[in-house]
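Excluded from the complex is one protein chain; the other protein chains are retained at their positions.
The block that comes next holds chain A.
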């Protein structure tokens, strides 16, 4: 325990001057490359300040700050409601779950039409079918019947709040990082491992990009790393965000997520949702 604390203190001691020096050097030497973006949102935040994040690079193992970037507090600084996150995860696990366990009833098992022995006079118990649930090889009473669904839809806004809660929790815990792009200089997995190690990103990393096609170097490098996964923006979900320790968003992906969620937070979703109502029998 004591050694852990000492280690942690040492790490803090070492890392703080590095950040400061890099910050000073970037602002002093190449102040024109450090882009600071103030954003004009369609729905500007009213009561809370926008969250600022660094834009990092991935083309070198050492971290370089490329700029400052603003995130909308309604999306990235919402109250992290753990209960909503939990409901979202439960929903994700349940809504696709169909249990195919199946047993045959006495009517479905082959045979068993004839009365096995007469009702009286044999000194044996009375039976009407050899497929009754009492018999070995007979049907099953109250067994599982195939096609048991656990489907339900979580209300639309709960799902939106699930996303914002998880994104906010990730950002608050320093597990959400924004990178400029995903262009790696080499396609070797060792480079990606070193990068993740030096940036102190978690063992498992979820990389989210705006496009469907990730750069070839990244796909080749992450192919042999099962805990480094790439997703498009529309694939992002609460379960994956919780399964992976660190969430890496590209700048455009962060903007896209923000834009989509802000749009639905400020619009009437009743009509939009009506078309997806299932016409059940």
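What to note about this one:
We adopt the following convention: a residue touches a chain if its C-beta (ideal position, glycine included) is under 8 Å from a C-beta of that chain, and two chains touch if they have at least 3 such contacts; residues count from 1.
We adopt the following convention: contacts and distances are computed from a predicted model.
Missing chain, UniProt protein name, picked from "Acyl-CoA N-acyltransferase", "Nucleotidyl transferase domain-containing protein", "Large ribosomal subunit protein mL51" or "mannose-1-phosphate guanylyltransferase": "Large ribosomal subunit protein mL51". Of the listed residues A:92, A:165, A:217 or A:246, the one in contact with the hidden chain in the full complex is A:92. Within the set A:58, A:238 or A:254, the residue that contacts the chain not displayed is A:238.
Hidden from this view is one chain, which touches chain A at 92, 95-96, 98, 105, 107-108, 145, 147-153, 156, 159-160, 163, 204, 226-227, 229, 231, 233-240, 243, 256-257, 260-261, 264, 275-276, 278, 280-281.
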